[in-house]
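With one protein chain withheld, the remaining protein chains of the complex are depicted in position.
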Amino acid sequence: MSTAATTETKPAPAAIEKIMVKVDGREIEVPRLMADWSGKLTPTTMIQACELAKTDVPHYCYHPKLPIAGNCRMCLVEFGTPALGPDRKPILNPDGTTKIAKSPRPAIACATPVSPGMEIYTNTPGVKQMREGVLEFLLINHPLDCPICDQAGECKLQEYSVDYGQSASRFVEAKVHKPKVVDLGPRIMLDDERCILCTRCIRFTKDIVGDDALGIVNRGSFNTLTAFPGKAFDNNYTLNTVDICPVGALTSKDFRFQMRVWFLKETRSVCTSCATGCNILIGSREEKIYRYTPRENDAVNGPWMCDYGRLNYKWIGRADRLKDVLVRNVGQASSLSHSQEKSETGRMPVLHSKVTWTAALSEIADKLKNAPAGSVAIVASARQTNEELWLISKLKAKLGAISDSISRTGAGDKLLVSTDKNPNTNGAQLTGVAANSMGTNLPKIADGIRTGKIRTLIVFGEDVTRHGIGVDLLGKLETLIVSDILPNATTELAHYLLPGCAHAEKRGTFTNTKGRVQKFMKAVEPPGDARPEWEFLHDLVYNVTGQDGFLTIEGLFNEMAQDVPAFNGLTWANLGDTGVTVKT
Amino acid sequence: MAQEYKLILKHADEPGYMPDIECYLRHGGYAALKKALTIQPKDLPDGKKLSGPEQIRQEVMTSGLRGRGGAGFSCGLKWSFVDRKSGKPIYLICNADESEPGTFKDRQIIYKDPHQLIEGMIISCFANDVHLAYIYIRGEFVEGAKILNRAIKEAKAKKILGKNILGTGYDLEIYVHRGAGAYICGEETGLIESLEGKRPYPRIKPPYFPAVLGLWMCPTIVNNVETLCNVKHIVAMGGAEFAKLGTPNNTGTRIVSLSGHVKKPGYYEIEVGKATIGQLIFDANFGGGLRPGRSLKAVIPGGSSAKVFKAGEKFKIKGREVDMLDLPYDFDSLIQAGSMSGSSAIIVMDDSTDIVEALANISDFYAHESCGQCTPCREGSLWLSKALHRLTHGEGRAQDADYLVKIADNIPGGRTICAFGEACSWPVQSFVAKFKDEFVAKGAADEERRAKETTPPTEPKQLAAAPH
Amino acid sequence: MIVKRKPLNFWERLYLPAMIGGFKVTLRHFFKKKVTMQYPEEKWAVPVDYRGAPYLVRDQEGNTKCVSCQLCEFVCPPKAIKIIPPGPAGPLADRPNAEKMPLEFEINMLRCIFCGFCQEVCPEEAIFLQKDYSLTGTSRAEMIYNKEKLLALGGVHGGVQKWKHKLEEAKEQENFPVKV
Partner (left out) sequence: MSFTVPANLEGEIDELISHYPVKRAASLMVLHAIQEHFGWISQEAVEWTARKLDLQPINVYELVTFYPMLRQEPMGKYQIKVCRTLSCALGGAYELHQHFCGKLGLDAHKHGPQTTQDGKFTVEFIECLASCGTAPVMMCNDDFYEGVSHAKADEILGGCK
């Protein structure tokens, strides 16, 4: 089998010297240098060593993808280094082991580099006492308003309180009160009383986004996080500060008071707002999507995602979603006159009848089977999955059809947003459904319809009336088969309308702009009769070509991987949660 | 009888001595600079050459000069840590942010003899290959900043400062940078951040040691005003000669600031360790004793953050029992006695002092001055101050003595980014430990009074009956 | 193991003494106070701490105490509670500092098992199991009590007004240099 699919492209595994350290008595080998927040190799810190040793060190201000601040003091640990004699050589114990000189002062694990032979102690009574002390300090001026805090359930203050908190407070003084319900920007709400001043948000927006918008004002215990008065905290990445805020100081206005997080089911998925394909978690409850949060994948988005993508989920739950399989009534308009009101597009509505999937698919199959070669055109969408596009390519081959997809471009940025707004442009091209230069076949299809050569048009998820195949041309078609999610001018004119699914309602894979094939899972049930396209496409392909295939997404993907050269060697299983990069 | 030994303030208080350059030159000023700039390279037995600056650095090391700002760290050692191979410029900052309560020694130098500081700075800069230096002066010294600026202007006019100093080809610029009322700017990394135009948040060490990653991430030396002035005298008299002043490991002279309940508060320059605390307080040529009819209650020996000494306290030092008043005023003895000489400021409290009020005052200061960067200090300093405020405003409890210590115990010992954590908790720990009865009595008295005043609390309301 | 039955003696085989013994008990009860109650005409005196139906309560100023934290919904074993949180655009809470109260709060009394977990878990003392034990209705829909009904049934609970206390404390501190 050819293996066009390359394996993970990790940073060149240059020979980095390994050193031995001990974490809580267990010896572990760690590299002397490790990547810091920006990816630069810097001396390995204690917290990194502890992570490699699978020892949890509680922390608030430390974040692996942010510059180190060292201000929360939660990660204080005790440590010792080999005792050196006057000759600068380690002193040995009588039993031959190296003598360790324990440091009289603790160190913050997040900023202190490890040295060979170092011993880190994270579970001594002293360390526990320090953590308890720090936590108590953090809590004395905290409002303790968990019942109304959106962070409750995923709050570090709550989590560490379980481990290191006191059952009763000895604080009898008045708490420091600070501004609450501060409107920080269009998407962010701030509660300064909850803020523990870890400065993660400040560092993120300054060092990652480059928008130095947040800061701390006043002094001492009155320190207060704020943006400059009158200047909104508004860039395309603000909502990441909500994710990294270890407490409930920064909350999302969109998610504000919507649902408690412990009710949310988290589904691994991929953002479809652009070709970057940020890995996400879809938070849903009872078939309703409440939020997207980024899912860490260093090969794609790190721990971040853009605000636009994050909030671009509401259309999935829209009331006007296509829910029924519809067939256009024959001789409509004249015979049936009960519906005279005009549709959104200003045209007289075309009347449809509801039918079953089986009936509609067999009718379509019949029509396609009888269509003369070259009389069918397919407009697929680069928003469809690899599997769906591959099934379409099978159909295209059988029918000798001309096909293409529609490109979408827009402004991008240096961080995550791609100029390509289709999530699967690479998939559409690798499966051969889209033209090499996406969209160049569209005028040819329009011409074909105009000249009468093309009699049947199959459209997936695109409103072709806005891309050069107008209503008049669609009117000339013998058969217009449309699959979509939301109604538009094209769906209105369809002879067969097949309701499809949003990515959150099905499984599949996308190939992002860098050629990374990533899979996504199903979070919610599709509305009404809507079915994932790959499911009914499979039926259609089977009916038209007579070839049987897999009726599971796993099988389908594996079959596709064998067929499409670029995907050779991939299997659904070896994609893992973070995907595999292929050559595009 | 212990005597003052005036080295740095030799001329400052002479009648008619003016802070201008002519007066300074008349008193032999800038001679040490000329000497420093013209030191010839010395051949070493191994064939290498020791340059002039290297020789000055060696002299400073030989002199045993310890920093006069508070920590008492060896100046020579501090200079030796400077990363001279990085290729980055080296900066020197004079820490003139004198802000430790009780201290007013640098003020004397800046206001009365600014050129001595400038000379000390130029020599130190020359010794460390520095071409740009700053004097970070506290904002309240409005006049001081003006005096220094005038002095710098005068020195530039005389070609003592600026390009090609005294024709030796050495360039140095010194600028005065004013603070704006923040104690934390006295912490060297906080000072660097402040100078960089940021909030004066002290930096984490590691990795940001000023000698390697200081001002603008370049190697930086931060020295106290008095330390830099001493450098001039070291060059003038030679390191070995300087080391003869004072006592071993505590060389040179120190200006001691004496304040509080003494007859003659003020500053006194002594050879380090050549006078005891008792002499400084009681001798006629120093503090002159307490006010009539008063007895000594407590002494804070090194600025408000140092641990307090109680009158009559005895310490075991080198197997000998020493009374608090007989402690020689130097770096090491005070550390052995559990406190520190800090910025050499002695605050004397007589028996009229309410010790709880005094601690509340100190705690208020630290709560106000905490920068709020790291958790224990930010939250702890205000908590301590609030608890003490309760105790001094009739809301105390007998248990508050232990309460205070327990809070204070959670702040110091390397849990904070800088030494402010120690500074705000040491007074509380030592005051309460040494005067516990007063704290308990005050709290107990409050409790008793409140019990008399308040009526017993009403029964908590029960769930109202359902309305059906 | 087999336990051997003891053979009956003569008097026991006669049955009469046992019957007389039984009648004696019956006779005794003729002269005792009756314990039966003419329910539903007669109503039972509900003991203190009885755990009847859960209702929402208001504070002494008539404000809704529930802040829609949904802990009761989470803990409810038969999933009888459904809360619709206010969302970002929802109504403001009655109490200015509490920020949040439920848009809708429903308890399906057909599902409720009166376990009291909701009362126990409530951080706001907003829901109490009260004295109602006989809940009737003519439809399933009627047995789903909404917020309005629950609040009306629940009455007032005078407890600590923590949000109010916080607000007052904050107002007192306007002296402090908190200015944003």
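Think of it as A, B and C in the order they're written, each chain with its own count starting at 1.
One rule holds for everything that comes next: a contact is a pair of C-beta atoms (placed from the backbone, for glycine too) under 8 Å apart; a residue touches a chain by one contact, two chains touch by 3 or more.
For clarity, every value in this text was computed on a predicted model and none was experimentally measured.
Contact with the chain that does not appear here is found for just one residue of A:25, A:86, A:104 or A:229, A:229. Here one chain is not drawn; of B:29, B:52, B:114 or B:179, the residue touching it is B:179. Interface note for the absent chain: among B:11, B:68, B:107 or B:307, the touching residue is B:107. Mapped onto chain A, the interface with the missing chain covers residues 212-219, 226-231.
Against the chain not shown here, chain B presents residues 98-104, 106-107, 132, 138-143, 173, 175, 177-183, 194-200, 216, 257-261, 265-267, 300, 304, 345, 347, 349, 353, 357-358, 361-362, 364-365, 368-369, 371.
Here is the rule we go by: only the chains that are shown with their structure count from here on.
Centre to centre, using the average C-alpha position, chain B and chain C are separated by 66 Å.
Within chain B, no positions touching two or more other chains are listed.
Multi-chain contact residues, meaning those touching two or more other chains, do not occur anywhere in chain C. Chain A meets chain B in the complex at residues 68-74, 76, 104-108, 111-113, 130, 133-134, 136-138, 140-141, 170-174, 176, 196-197, 216, 218-223. Chain contact summary for the complex, chain C toward chain A: residues 67-71, 73-74, 85-88, 90, 97-100, 123-124, 166, 169-170, 172-173, 176-180. Across the interface of their complex, chain C is touched by residues 143, 145-148, 152, 174-182, 192, 217-219, 222, 224, 226, 229, 253-254, 256-260, 262-263 of chain A.
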